[in-house]
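Sending over a structure as structure tokens; questions will come in a sec.
Apart from one protein chain that is not included, each protein chain of the complex appears where it belongs.
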Amino acid sequence: MEPTDRKYTKDHEWAKLDEALAVMGITDYAQEQLGDIVYVELPQPGDAVELAQSFGIIESVKAASDLLAPIDGEVVAINEELVDRPELVNEDPYEGGWMVKVQPDDEAQLAGLMTAEQYSAHLKTLE
Amino acid sequence: MTEPLLFELTSPGRVGCRLPAVDVPEAALPGDLLREDLPLPELSEREVVQHFTRLSQLNFSVDTGFYPLGSCTMKYNPKMHEDVARYPGFTQIHPRQDESTVQGALQLMCELQGYLGEITGLPAVSLQPVAGAHGELTGMLIIRAYHLERGDEDRNTVLVPDSAHGTNPATAAMCGYRVVTVPSDRRGNIDAQELDRLMDESVAGLMLTNPNTLGLFEEHILEVAEIVHGAGGLIYCDGANMNALLGISKPGELGTDVLHLNLHKTFSTPHGGGGPGGGATAVTEELGPFLPLPVVARRETKEAGAGRLEYYLDYDRPSSIGPVSGFFGNFGVMVKAYAYLRSLGESGLREVSEDAVLNANYVLHRLKEYYDLPYDRFCLHECVFSGTVQAKLGVHTIDIAKRLIDLGFHPPTVYFPLIVDEALMIEPTETESVETLDAFVAAMRQIAREAEEEPQVVRSAPESTPVGRLDEVAAAREPNLRWMG
Partner (left out) sequence: MSSYIPNTDSDRARMLKSVGLDSVPELFEVIPAEKRYPVLELPPPLSEMEVKRLLRGLAERNADLDHHPCFVGAGSYRHFVPSVVDHIVSRGEFYTAYTPYQPEVSQGTLTAIYEFQTMICALTGMDVANASMYDGATALAEAGLMACRSTRRHKLIVASTAHPNHRRVLRTYTQGMGIEVEDIGRAEDGDVNLSHARQLLDDGTAAIMVQHPNFLGCLEDLAPLSELAHAVGALLVVSVDPIALGLFKAPGDLGADIVVGEGQSLGSPPSYGGPYLGFFACREKYLRQLPGRLVGMTTDSEGRRGFVLTLQPREQHIRREKATSNICSNEALVALAAAVYLAVMGKQGLRHVAELCYHKAHYAVEEIASLSGYEKLLGRFFKEFVIRTPVPPAEVHQRLWERGIIGGYELGKDYPELAGCLLFCVTEMNSREEMDLLVETLKSIGEEK
């Protein structure tokens, strides 16, 4: 079961409200599929992120995947630790492996995302 | 690893090459600009030769074995090419010499342009691009220039099939285009309906590979051309797979407007471990004015002796996209391609493609009962299998590739094209004998059996190489890209 304190997308990103900011990352399922993460390319603070558009790229040895934003907003902070330790995404996708903190344009967008329960059901359809 | 690095072999004071003493009065050196240290190795000539010879022995190569790397056309590279390309009249000429002093070189280039134009059905040719991707860039910039010259400034999109080489979308992006993917249909062709839907006035052109990366000829090629041209777009054809079509069909007669050739694939110039190559680019007469500067041309001499031809570099081409490399392209590679074409002629070239295609189909038919064949039809110069049956047994395509090494073969291209799971892309080329193909088929069948009976043997391969499977995750997470002692 995925953590219930956050919302999910069908593309396997999560977003969690922390004070007024939305923290984003990828799910345990996503890191499992990607295998050993070797690099995470993140936006710069001040950049806009746009719903369902790429805000970064995550790389394994032989693949690169877009990180798709769960909501619209502006980047306030990025997880600098991932620069030297991309494996955090594998080891701790929901806490230490967070990627960006975003000032949401509209918090209501979060409500439209999947709950942990819905996401788990979605994962079952992929098996 | 069995061979130390140059930097481990170095010993202070050793010299590998002695040069003559200064034979002029010495000038004062500008002390403020001089470097204090030059951290290069110090080795004798004998040590250098031994080191690099030992390194060479760690390579698999066409000269040492069967190399069925799909889409790379690893055919035999005739030794004679190496000899002729080293004639001093070719290597020891300077690109800034007067044209009158390099007529042999210019004639060779001019004739090579003509031959490639004849083979492709696209008469205007530039030899300047030095690699396939470089030819693509040249070709796509030509398409861009063509639309702009017509005042057609809103075409910002390029269509690329999902089976395309990765260079295609990367090239389109380098020309400033947005890339939209066109799916393939169930027979491995471009989905023509989807193409028709996507094709409009915002599209500059379609980047097509034919035969495509599944080794399949595009069955609706004339319809595809009609759709693209009908909406004002142009067709770029990635000619990496031209080894299937020499004297069999001319891309220019199939609706192609721009095509690059890989001299280092189709025309048998060696790959060199990743270059130098040749990416000659051929276009329709209409697109000729946009070719890179300069183009080699010929005219009648102004001097007495009427009817004599002279060759020259034509810079008077105001619509050109500009030069794409420092001089005129990889001339040394052109010499080899020229020698190849003069050796083969029309009949020899046709034979190349016939045998390349027959060899690929022979492998296809002899392996299809052992490996999943996602598109079951006659292929052209290469065939693509899927390792999904073996993957279910816990043996993946990467394992099959590594096991082939132990059995004495270079692996096929793996995990490409992306639209085939666990892909194995096999291109035997025409220069392999039926006995070699039989031996390869036997090895592939053995691996299929091993996958069922003793998968661990396949998964632990290779055992016979100087190093086993290398830790690529560590290499990427903490890159060590130069020797730091």
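We call the chains A and B, going by the order they appear; numbering starts again at 1 in every chain.
To be clear about the criterion, contacts are C-beta pairs under 8 Å (C-beta built on N, C-alpha and C of every residue); 3 or more make two chains touch, one makes a residue touch a chain.
Since we're looking at a predicted model, the values are computed, not measured.
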| query | Which one touches the absent chain: B:Ile248, B:Val389, B:Ala439 or B:Val457? | reply | B:Ile248
| query | Which of these touches the unseen chain: B:His229, B:His365 or B:Arg445? | reply | B:His365
| request: Go through chain A and note every residue touching the omitted chain. | output: 38-39, 41, 57, 59-64
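Please note the rule applied: only the chains that are shown with their structure count from here on.
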| query | Taking each chain's centre as the mean position of its Cα atoms, how many Å separate chain A from chain B? | reply | 38
| If you look only at chain B, which of its residues touch chain A in the complex? | 415, 472-473, 476-477
| request: Would you pull the chain A residues touching chain B in the complex into a rising list? | output: 36, 38-39, 59, 61-62, 86-87
